[in-house]
Every structure is written in C-alpha cells, then in structure tokens.
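Omission of a single protein chain aside, the complex is shown with its protein chains in their original locations.
Now for chain A:
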Amino acid sequence: MTDSKYFTTTKKGEIFELKAELNSDKKEKKKEAVKKVIASMTVGKDVSALFPDVVNCMQTDNLELKKLVYLYLMNYAKSQPDMAIMAVNTFVKDCEDPNPLIRALAVRTMGCIRVDKITEYLCEPLRKCLKDEDPYVRKTAAVCVAKLHDINAQLVEDQGFLDTLKDLISDSNPMVVANAVAALSEIAESHPSSNLLDLNPQSINKLLTALNECTEWGQIFILDCLANYMPKDDREAQSICERVTPRLSHANSAVVLSAVKVLMKFMEMLSKDLDYYGTLLKKLAPPLVTLLSAEPELQYVALRNINLIVQKRPEILKHEMKVFFVKYNDPIYVKLEKLDIMIRLASQANIAQVLAELKEYATEVDVDFVRKAVRAIGRCAIKVEQSAERCVSTLLDLIQTKVNYVVQEAIVVIKDIFRKYPNKYESVIATLCENLDSLDEPEARAAMIWIVGEYAERIDNADELLESFLEGFHDESTQVQLQLLTAIVKLFLKKPTETQELVQQVLSLATQDSDNPDLRDRGYIYWRLLSTDPVAAKEVVLAEKPLISEETDLIEPTLLDELICYIGTLASVYHKPPNAFVEGGRGVVHKSLPPRTASSESTESPETAPAGAPSGDQPDVIPAQGDLLGDLLNLDLGPPVSGPPLASSSVQMGAVDLLGGGLDSLMGDEPEGIGDTNFGAPPAAVTTAAAPARLGAPISSGLSDLFELTSGVGTLSGSYVAPKAVWLPAMKAKGLEISGTFTRQVGSISMDLQLTNKALQVMTDFAIQFNRNSFGLAPAAPLQVHAPLSPNQTVELSLPLNTVGSVMKMEPLNNLQVAVKNNIDVFYFSTLYPLHVLFVEDGKMDRQMFLATWKDIPNENEAQFQIRDCPLNTETASNKLQSSNIFTVAKRNVEGQDMLYQSLKLTNGIWVLAELRIQPGNPNFTLSLKCRAPEVSQHVYQAYETILKN
C-alpha cells in the first residue's frame, strides 16, 4: 500500500483513466485519482490536460484533497489561465473560513498562481489577511505580498501593500516580523532605489528583539537586514554587536555566518583600543572553526568566506592554522580551499609545520591536489623569506621522486623563486636540467626554458639544451615558442660567438614559419633590435627584471571591503560583487563598509600584512606570456631620442609600421647582412606576409619606426611643461623682466628662464639664489649669462636644479622664493612650481606594494578631488600622466567606470597613491589620493589637473 502504485500505468491510456476516476462519485476514489495526478506531476509528466477535472474536486471539506488540488493548481494554472478562473470563488470563500489554517492556505496558494485575472481577486482577501487576528495568517500574508510583487509590482504599490508590510515590522509576533523582513528584502532586491527597509534605531531595536525569538530562518533574514544598517556611531555599533554575538553559537551555520557578517561589518566602526574590540575578535574564531567540522558542502562555503575574512582580518584566525590541515578523504573542493587558506595564514611562526604538511600532500593520489600543494610550497617560499631555503630543498626532494607532474609543477614554482630571490639558489639548476626530458607540459617547458635562457652564462650546454627544444618548435604551444625565442636571444646576447646560427634559426622560425602574430611580432622586434643596435638590444632583453613580490592574488582592498559586506552570500563564494554575476543585475546596491569613526582612526595600525592565494582571475606572479610583448614595448629605452618625434601614431599604427618598415629594411637592398651582426635575410616566403602589411604603411627606416612606436606608447616625451609665465615684471625690477617655467627631462629638473632687459642700460653680473624651500630645490649650477644683456635684448637659458638644498616647509608647499642679482640691484620674487617636476622616474610601485601601502595608509589621509571638463579617455589620460611620471599600476573596470590605480614618488621619497575614476563620456574625473604626508595631496591634484588639461 504505497504511493508507488500511482505510477503503474495501464494500457488504455493513463489520462483517460484518470479522467474517469476524477469524475467518480466516490470521495475516496477521487482522492486516489488526484494523488495519482500529483505523483505523475512530481516526476515531470505533463498532466495539464486534466485541469478541469481536478479543479472540480476543489470544493471539498476534506483538507487533504483540497491541499492536493491546490498543489496541482500552482503547477498548472499558468498554462490554463481561463480555467483557473473557475477556482477563484473557492479561494475567496476559503479566505473567510473560520479555520486560520484554511485562510492561510488559500491566500498562500492564490499568491502562487501567476495568472493576472486571479491576482485581481487576490487583493481584497490579502488586505484582510495582512490584518488578520491570527499571526499565522499574517505571516503567510506577508510572504504573499512578495509573491504578488513579483507578478505585478505596480499593483502592490497602488494597493498600498508595501506600507502595510512595513507596519508588520513592528508586529507583536516575532515570526511575523521575520517574514515581513524577508518579504521586504526580496522586494527591495528588485527595487534597489525604493527606500523600503528604511531602518532607524527604533526599528533596529524591534528587529533585535525579534531576533531572539524567531525561527532560525527568520534570524537569517533579520541578520542580513541588520547588516545593511549603518549605525550612527561606534556606540550604537557596539550595542548591536553585543546583541548579535549570541547568534554565533547557533546550530544553524547560515545563522552563524550571517552573524559573522554583521560583526565583521560593524567592527569596522569600533576603535581598536576598545577592550570590546579584542573580545569580539576572540569570539569570532571559534564559530568559524566549528563551521569546518560540518558537512563538506557547508565547509566549502565557510572556507570561501574564511578566505575573505583572513584577508581582511588575519588576526582572527592566525592561531588556527591546524584546522585547515587537509584530511585525505576531504572532497577535492574542500582540499583546494583549505590549501589556499593555509598559505594565507603562513607566517614565519608556523612555516615549518605548513611545509611539513605540504610535503605530505605532495605525495597524495589526487593529481590536481598534488599540483596545487607543490605550487603552494613555492608560494610559501615567496611569501616567507626565511623559509625560502627550506622550500627550495623540499622542492628538490620532490623533484627527486621523479613523479612526472610533481617535477613539472616544481620547476614552474622554482622559476618564480628565482625571480624573487635572484642569484641565490642557482646551484639547483643542474638538478633541474636533469629532468629536462620528462617535461611535457607547456608551462613547465616554458619555465625551464626561461631558466636556461636567464642563466645561460652558467649553464655550459645551454645552447645544446635550447637547440634540443628548437627541433620541435612548431609543435610547441605558443607559450613555449615565445619563451624559446626570448631565451635564445638572451643566450645570443650572452654568448654571441657560438650561437649565431641558433638565433638565426629561431628568428626565421618565428617570423617566417609561424602563423601566430604575437610570435612573429616579437621575432621581428628582436630581429630589428639585434640588427640595428645590439647594445640597445642587450639593454632591452637583459634588462634587470623587477622583483616579484609576495602574493598577487590578494583581492583588491575596495573589492574586499565590498565582499565583506556580502559574507555568506553567493558573492562571497565567487569572490565577485553580485552585480558581476547575479542574473539581470537588477541594480544591486553597492555596499561598502562603514567608515571608522574619527576617534579611532588614528589607531589604525599597519599590521595587516596580507596573505594570498591564487584564484583564476587574479594576475599571475609573472605576467602571462602574452603580456611580454606589451612589456617589451613599454620598456624605457633610456635617453630621449633626438630624432623628430613627430605625429606619433597610435599604437596599432605603430605596429603596422613596424611590420611594414621592418620587413622593408630586413628585405632591403643588402640581402646578405644588415648591420654588423650579419644576419641572413629571410627567404622569399616573407614577401607574401609582408605585402598586405605594407599597404598603406609608410615606409620609413626601421629605427625611427621602432622609436616612434615607443614614443607613441609614451615613455619618452618627458613631463608636461607649462608655458612660461612672467615671474618678475620689469616694473618691479628696474627693467629686468623674468619669465620662466619648470621642466623635468629624464630625471633632471631645470628652470627655464627668459630674461629680458627692458631698461636702458646694459645688465651684467647675473646671479641667482633660492630661499630654503619644502623640497630642497636649489640651483645645480650658477646662472650663466654669457654676454652682457643689452637693452631690449632677451636671453633664454635653462638653469639645472637639484633637490639637495636645505629644506624648510613653505606655505604654500610649492612656494619658491628666488633672489636674482645683477649689476643694478638684487630682486626678489616668489613663484609656485608645479609639483609634477618632482615626480621621479622610478615612481612605479609594484602591484602588491601598492595594495599593501594603500591599506596601510590611514583613511583620514585620503583626499578626494574632482577634475572637471577633462574630455580624455582612460588610455590617453593614463599615457599623459605616465609621461609626467605618474604611473598606472593597475586598471580595473567597475560598473562601466575605469579605475586607474596610480603611483608616483616625489624627489624626497614620499609616495603618493592615487585612484582615478573615469566614467566614459563623463568629462569629470574623480581623483582619490592617499599619502602619508597628506599636505602634498592638494598640490598633486593640481599637478594632475595641469597635466590632464594640457
């Protein structure tokens, strides 16, 4: 006697038979028939044809039958709207039933029927039910408003249901409050602008009271709602925290995580000096640890959230490393997350333990996990410097196991270790080379080739090794091909005599036989460099590489803060703000952490040394291979070019030029050898490739093309120079007029002066002196006016400056007082120098430094400015700024706005970090500056404005 009998079908046709049974006179038979219909529905069979017959069974006093019919209606009403009308009368009648269960059931079911005509009839009963004397009916009705809103938002607003719903927040029954909050939250999600959940201290108090008494699910709704509230001061924040903390001991993990969210958010407002702050930190750890003993799927969500929490407040879990140790029968998704967090928590104190664990993991069975464990060892080495040596020896041990994928993975991370600690561990190269043959994965091959190229001078048979790779050049992946090309060029530059043939071979393979434009372009660039100026080539190719630092996969601070507001949601699982992935992106409200209150700001300590772990969309430790071409073009080529930097074309144009012109010169009149390096000319096959490229491309010499390209990218043109202004009018200086400006060219500052003699007598014996000033600017050489200045004569000269003079803070900061003497008198004037002449060339901060520094500088040092009417696009703005030594460290697109993260350094070593927000089509930029010496911000802003507007 089980329900499975409902699945047995007869030959005659199920529907036909059911129809007959539904119309039977016997109640029992009817009910059995409806059950059969429901059973078919649950397995996805279409039984909508029975609609009229089922609806006929609706009028009954048998509650079970009624419920079953309702179930059916909810599923099929939409497909049979006309028929569904038949049910309306029964619904309306049921809404008046003396039994609250039936009233609630009717209003609940009606809300689920998404048919307009029924919705119209719903309004009156719903209004009554919202004010029903029975709380069970009220709480059901509250949810029904959300349902109705989903079907017809306008109707809900017109009928004033939203206000009634808001009133329910003050209901006496906690369950009703919870459901009202849930309904309002759902409605608010689709109506971000409407001020539905307008929380004030009174309503917050109501919610907090209801929080203690309602069901676990209600607690989740209320906590999530609380998280959106912005307490007015730290005292209110603390009192909310105190009342939320008991939720951390709830058995339902969703309640716990929602409580963690509220606490993490409001903690932001508490002063770190407060005893309570410390207590709260301590209270947060145990519940998070407990989540990890739950079922694996709960663990997974918890781990993704802990990953965020650890980045925001590493101190919470810093002593809990062991709970993240991996058990061998954890599901793979849990293992990988744990590993990630282990690395984030790794520090000098626990590194020994971590390494021992990682080594253990590297011998496990699961290949993916083993790979990640090996990588993790490398990341530990990069993160905790003291452990580097131990990590390297661990990696060597692992290489000795000869397990293929372990070896490959180890080589990839050793490459990164070499970059972080150059000239320290090269002794292991020999061991690496032994494993050359076993490498079959592109990433490992590329890493090995990079190592061979980078240390070619120390590897005796580097040429043989690279040659062996070259044999199968065309079968390699692009990554390997590019790396091989670069490595061989490096080798050639280091050992030119023996490797000419090799380099020619690779260049011709890359340029002639490859279809890959990246590879071809890079080949041509190398070829041109080598053929025109081997010295420059050496400078470019063997340039010192910037060190890689720490971790790269930290989530950007702004994004991290936003994600903290989304703890416990899908956004926290994906580590993306909801608008990046939630369906339709129905205007999700941008959430941000509350600002710390003024009293506490000064105590922000720079201890939040962030840890990291990789996730696919974060930048790699070393720029992806594809970026290298870009890097190459961006390299600073040293002294400015004397050639005419006329009409620097766009980058694409430059690339075409390079191709066309490059081929041209390679193919030129001297088929046997260009320049001193004597390269064989590429064979005829190239002509075909060259032909289309040459169309329309101006043919000019390769050299100037190449430089034109670089200047197009914009590293060489030097800082912006303001037009000269009159500093000392003739009237005030007995006929001497001085106008001038400041320039910065390749690291040196100079004052360009124009002296005009408007007096009637000859002027001689010029001298200049500066008063002490904020940045120690001083003339680096005496003012040299060679000939006496006769009346009406003008002389232009450039006075080199340095910044080693005495320092005194001036008001304004960039004020410079100057004394000029001539044979007539001594004159004084003061001028304001634009701050950007003080921006030094090595002002590009590395990404991680940037992230860490940005976090480190207290928020009160942040200044925001508007740059108005600046019709530039992001690209040009960035290039323009770069030529004045404001460097773009990273770029991100947030909701259609471009965010440029920039850094600059002043001559006295002060770093200024900037976030420039550019909205396409909006000529007003927003500039946020952060600097340890906030008084420079105003002037940096002015510099920005000057540079961008000229």
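One rule holds for everything that comes next: a contact is a pair of C-beta atoms (placed from the backbone, for glycine too) under 8 Å apart; a residue touches a chain by one contact, two chains touch by 3 or more; residues count from 1.
In the analysis below, contacts and distances are computed from a predicted model.
**Q** Assign the chain not included in the display its UniProt protein name, restricting the answer to "NUP43 protein", "Transcription initiation factor TFIID subunit 8", "GATB amidotransferase" or "AP-3 complex subunit mu-2".
**A** Record says "AP-3 complex subunit mu-2".
**Q** May I ask which residue of A:20, A:49 or A:332 touches the chain that does not appear here?
**A** Answering carefully, the residue with contact to the hidden chain is A:332.
**Q** Using the document's definition of touch, tell me which of A:189, A:539, A:841 or A:875 contacts the absent chain.
**A** A:189
**Q** Which residue among A:83, A:123 or A:323 touches the omitted chain?
**A** A:323
**Q** From the list A:401, A:764 or A:873, which touches the chain that is not on show?
**A** A:401
**Q** Given the full complex, what residues of chain A touch the hidden partner chain?
**A** 1-4, 6-7, 27-28, 31, 35, 38-39, 42-44, 62-65, 67-68, 71, 74-75, 78, 99-101, 108, 111-112, 114, 134-136, 139-140, 143-144, 146-147, 150, 173-175, 179, 182-183, 186, 189, 213, 215-217, 220, 224, 246, 249-254, 256-258, 286-287, 289-290, 293, 295-298, 300-302, 322-323, 325, 327-329, 331-333, 356-357, 360, 363-365, 401, 403, 406, 568-571, 573-574, 578, 581-583, 588
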